[in-house]
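The complex is shown incomplete by one protein chain, all other protein chains being positioned as in the whole.
By written order: A and B. Residues from 1 in each chain.
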Amino acid sequence: MARPLTLHPDRLFPADPALRSLTRALYATVADVPILSPHGHTDPQWFADNAPFGNATDLLLKPDHYLFRMLYSQGVPLEQLGIGNPDADPRAAWRLLAQRYHLFRGTPSRIWLDWVFAQAFGIQVQLDASTADHYYDHITTALSTDAFRPRALFERYRIEVLATTESPLDTLAHHAAIRTSGWSGRVITAYRPDPVVDPEFEGFADSLARLSQLTGEDALSWDGYLAAHRKRRAFFASMGATSTDHGHPTAATADLSPTAAAALFQRVQRSDVSAGDAELFRAQMLTEMASMSVDDGLVMQIHPGSLRNHNAALFARFGRDRGADIPTPTDYVHALRPLLARHGNNPDLTIILFTLDETAYARELAPLAGHYPALRLGPAWWFHDAPEGMRRFRQQVTETAGFYNTVGFNDDTRAFLSIPARHDVARRIDCGYLAQLVVEHRIEDWEAADLAFELSYGLAKRAYRL
Amino acid sequence: MARPLTLHPDRLFPADPALRSLTRALYATVADVPILSPHGHTDPQWFADNAPFGNATDLLLKPDHYLFRMLYSQGVPLEQLGIGNPDADPRAAWRLLAQRYHLFRGTPSRIWLDWVFAQAFGIQVQLDASTADHYYDHITTALSTDAFRPRALFERYRIEVLATTESPLDTLAHHAAIRTSGWSGRVITAYRPDPVVDPEFEGFADSLARLSQLTGEDALSWDGYLAAHRKRRAFFASMGATSTDHGHPTAATADLSPTAAAALFQRVQRSDVSAGDAELFRAQMLTEMASMSVDDGLVMQIHPGSLRNHNAALFARFGRDRGADIPTPTDYVHALRPLLARHGNNPDLTIILFTLDETAYARELAPLAGHYPALRLGPAWWFHDAPEGMRRFRQQVTETAGFYNTVGFNDDTRAFLSIPARHDVARRIDCGYLAQLVVEHRIEDWEAADLAFELSYGLAKRAYRL
Partner (left out) sequence: MARPLTLHPDRLFPADPALRSLTRALYATVADVPILSPHGHTDPQWFADNAPFGNATDLLLKPDHYLFRMLYSQGVPLEQLGIGNPDADPRAAWRLLAQRYHLFRGTPSRIWLDWVFAQAFGIQVQLDASTADHYYDHITTALSTDAFRPRALFERYRIEVLATTESPLDTLAHHAAIRTSGWSGRVITAYRPDPVVDPEFEGFADSLARLSQLTGEDALSWDGYLAAHRKRRAFFASMGATSTDHGHPTAATADLSPTAAAALFQRVQRSDVSAGDAELFRAQMLTEMASMSVDDGLVMQIHPGSLRNHNAALFARFGRDRGADIPTPTDYVHALRPLLARHGNNPDLTIILFTLDETAYARELAPLAGHYPALRLGPAWWFHDAPEGMRRFRQQVTETAGFYNTVGFNDDTRAFLSIPARHDVARRIDCGYLAQLVVEHRIEDWEAADLAFELSYGLAKRAYRL
């Protein structure tokens, strides 16, 4: 017999009754605040076309690397989940998830999915082998209705702004379609130049050629390359972008002379580019991007520290973003110094730092953000974007950086319905943290209420210039 | 007047009443589950001979480096504790411990010892200077009775399997004696090849000669050396071993060509072996051992990151394992890549990773184990095998790796009676963690009960192929 599925109203609240009661009161004030999603990886085509999502597997399993990495770790071949295999039976893939749903106990995926099942689809039994087909049919049927089209869901979950992430080579055709469609939803882009900034990115030379073509600049010369960036940034800004995003292996920055930078740019275009030059060029480009942000006002996000494609065999077969990116120890205090020496004291610039290395929270990031006017800290990210990870973020960052050098929540997801699920988790955890500060008499209750709103909405609104 | 000693039934449970009540209920379901001890360093001769243990100091103080390292840190010479000094008076050594028992407040040794005193020996007063002789006499007298012989204690504490650790050069005579003794206790060995794998181990050349002698292979040639390992592994497996264990300074792995590996093996046999070659050889041997595990099914344990014998003067006088091994920062994400490229995607191989560097839990180990089918994570280890350390392990590992990529508890001890004491601590802490997940509505109560059994028994049974 299937077990009932319910979302307890006190989920993720602290156990202590006084803390729980106060958390409940704080959460009630922010539960329905609109969602700002200033950083993520959803597909703008969804909102341009507003076509139905398809089936349960297409919507919930295939875009969610948290799910397939866990299933793979326990011996499920990715092909059977439909990854890199269009012939896979989506219902069979769904059953593989359902049979192994216990693997997700204690993980955020369990929290997010149960929210989606119960809240978005109104399912009342738990997912397991016995309910797999019920789930698949129920969700797939719902997705064929207008209420589950992308724009309807966007509105249902009170999303005020949703940012996607695009390469400078993207024509932003979907964003243009959204803007001319008459639909009022605000879906904006963000400028993610990794493919034309990282000499080790697949197809770097071709990308530079394409950048020249798109901009009419000679993107193979240093001055033309910079001019091309400026043009694309301006175009992205005209399509709503308020930020850039930089996903580098490290947080290294450099501040070379124009002559040295130009010579380096020629070297990195060679097919035998050295690892050192590639790293130095990425480092230099972070400072160049900061300089452009000073001029055009785009907020700069730095997401360093992921060793991409750790599993060479998996990468060869399935390509990027298949769950084999692994965090690495990440230096900030030395790495950021060149950029900060150039722009760190500028209070009109906003650079938002993220980390996959939690050891940097209290040791480097909070001290840096608690000093430099240009710096802010992004929320717990990726592997740490879960209740315990979020708690560690607040506990390790707040005492040195306070709340006002942070920027609210990012969902950073490819899985659309996890957006409201994740924001709900973040608000619950933050309210629990604030309640603890009140019960320990470190802040007053009215301050906690003020901060609950800031963490849910205000800080993101201002930091991302939304 | 002596103070009473009692073991509170709620010890180590969370303070909050709701959490405590649920923890109590969960713990009750696993308190009496048999003990699986798949990794440790007890002496198989105990069970072969079944001789009495001697006196309190021999049983409880001298084999326990947690105790003598703390006493040494506060100025007690090791000689006075009987370390490296057979002439020391064991009663006088015991008094030194008793007088300084307050040093252990807040440490796991206090918890383990009080359990042994109260539960195993039925002592009803606390240990201090005034009760030192009472303790010494009471324990020493008890040890002369049949109820306190090794096999009787093994059975009293429901140990289902106990693994010891032996060098490939060990003839396993004690294990053979156990097997032919008619006693039903399952004491197995584990293959720990450090002395013949680490060129910097004392007596490496002699050990290779002995390996040749034992196996009839030419263990000074690369092919013969590998063949000798295979033979000894097969012999260990025939004596019950289900696992190997590798205690390297780092987690470095390599995957050299056979030609390069053979040349390296010749170089590391020279007396002037370089540190780089020694490290590379250990790295290569981890991959070779993984290859053999693919063939023979032995589970592979990697225990890296201890800088052995930090205190040169102490090492010169007292030798290995005298409490001066210190953890070091340990890289996994780069170090394991060669081995994982070769075998990481093989779901039939099991590699269990341990760490003394907790910063790797959330940053590297959980992401790796949450992806590669061959990887599992061992429990909080050595310095971290204590209530707070165990809590950090669960809090930092579970959200990314879940519970099913972990392998239950290891006691990893030389102190026999600390085995049940340590398993009791682990079960109490794990139940407290599960209770928190339930009270925060992250899992259901029936799932917590399921997981309590898995963490206490099921995961170890399956991961170690017991």
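Operating definition for what follows: a contact is a pair of C-beta atoms (placed from the backbone, for glycine too) under 8 Å apart; a residue touches a chain by one contact, two chains touch by 3 or more.
Remember, predicted model here, so these are calculated numbers, not experimental data.
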item: Contact residue for the chain not shown (choose from A:D64, A:D194, A:E364 or A:E388); value: A:E364
item: Option touching the unshown chain, where B:A386, B:L437 or B:A460 are the choices; value: B:A386
item: Contact residue for the chain not shown (choose from A:A18, A:A173 or A:A205); value: A:A18
item: Chain not shown, touching residues in chain B; value: 3, 7-8, 10-17, 69-70, 72-75, 102-108, 110-111, 126, 307, 310-314, 323-324, 326-329, 356-359, 383-384, 386-389
item: Touch residues of chain A, complete complex, unshown partner; value: 14, 16, 18-19, 331, 333-334, 337, 340-341, 344-345, 347, 359, 362-364, 366-373, 375, 395-396, 398-405, 436-437, 439-444, 446-447, 450-451
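We take it that only the chains that are shown with their structure count from here on.
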item: Centroid distance [mean C-alpha coordinates] between chain B and chain A, Å; value: 40
